[in-house]
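Working notes, beginning with the structure itself.
Of the protein chains in this complex, all but one are displayed in their positions.
In order of appearance the chains are A, B and C, and numbering begins at 1 in each one.
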Amino acid sequence: MPEFQPFLITHQPLDPAPLVAYAQAPTDGAVVTFTGVARNHVAGRPTASLSYEAYAEMAVPVLEQIAAEAAERWPIGRIAVHHRVGTLAIGETAVLVVVAAPHRQEAFQAAAYVMDRIKEIAPIWKQEHWADGAAEWRE
Amino acid sequence: MPEFQPFLITHQPLDPAPLVAYAQAPTDGAVVTFTGVARNHVAGRPTASLSYEAYAEMAVPVLEQIAAEAAERWPIGRIAVHHRVGTLAIGETAVLVVVAAPHRQEAFQAAAYVMDRIKEIAPIWKQEHWADGAAEWRE
Amino acid sequence: MITIQIRLFAAHRDIVGRPELTLAQPAGATLGEVWAHLVVEHPALARYTGRLLFAVNQQFADPTTVLHDGDEVAFIPPVSGGAAVL
Partner (left out) sequence: MITIQIRLFAAHRDIVGRPELTLAQPAGATLGEVWAHLVVEHPALARYTGRLLFAVNQQFADPTTVLHDGDEVAFIPPVSGGAAVL
């Protein structure tokens, strides 16, 4: 069985359980999990599916960098981030961010920060496949 | 199989998966899960275990009321809250709060609000069993 | 006279030694008066005065609430739900 990777870009469906198990330490009373899910519409336009593409060799170090930034800002424990790539059906999970911390406020703040930064700098792109057959990169 | 209860006080171990499955709708791109975990120390004093007690007949309606408050404040989707009672070992989950929403900011804010309010008004009490054998209600 | 049922939890229950009490009170008695009565009988409860929440029939209420026959009264010590988290 391969070692658990806290920062991962994968074609496989995402499951939060191993991330939570990894992040949670006996000193941490709070674990916040963010799940980003493929939606059935964007700005009112119906979507049929989404696909994600990553510059994986760079995305993983960027996720590690973002986690290090969060750990500098808040007294938190472990962080794990898994991002899916490939085609996702509506309702499938695109990203999981898990942050453990001794106290809940910091866990919430750090998890929100990590998601903000992923959307700012992580080299991961989303293409929306509209219900009418067209496709478009989200920029 | 009994119907899923979004607001529940239970002696059974908690599992976030059914709460996330319940909360997540196709219109909601964001799901935030808060997991409150029994820690191995409180203010530096080692704990051996924790026990929780609830006024269950009242706690469930209070959780529903808190969820309604959150839904008035933010444009969010479904909320689920499960709280465990009885004796918990260190590392076991005491509470799960799951909030789904179209956008992540509101999901984070509402989940943090729900936890704050649970700690303010939900009739649920925690007793710390110290490693030295003493026990104390947290107040 | 009215008869009320009192539910006791956590430290309150430890002090009183029972999870429930049945109490006869004069008609028109308020939640605050019942609490004061309990504190006289169990002085260790005094330190919760001003720090507790009140409920009647599983609804939050305040000390001036007038009780009725058959009401379920709860004196709710400071809560700490969800919290291994300070």
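General observations
In this text, contacts are C-beta pairs under 8 Å (C-beta built on N, C-alpha and C of every residue); 3 or more make two chains touch, one makes a residue touch a chain.
Everything numeric here is computed off the predicted structure, so don't read it as measured data.
Contact with the chain not shown here comes from a single listed residue; of A:Pro46, A:Pro61 or A:Pro75, that residue is A:Pro61. For subunit A, the residues touching the absent chain in the complete assembly are 36-39, 42-43, 50, 52-55, 57-59, 61, 83, 94-95, 97, 115, 118-127, 137-139.
Criterion: only the chains that are shown with their structure count from here on.
Among the remaining chains, the Cα-based centre furthest from that of subunit C is the centre of A. Rounded to whole angstrom units, the spacing between the C-alpha centres of subunit A and subunit B is 23. Put simply, the C-alpha centre of subunit A and that of subunit C have 47 angstrom between them. For subunit B, the set of residues touching two or more other chains reads 36-39, 115. Counting partners per residue, subunit C has 83-86 as the residues that reach two or more other chains.
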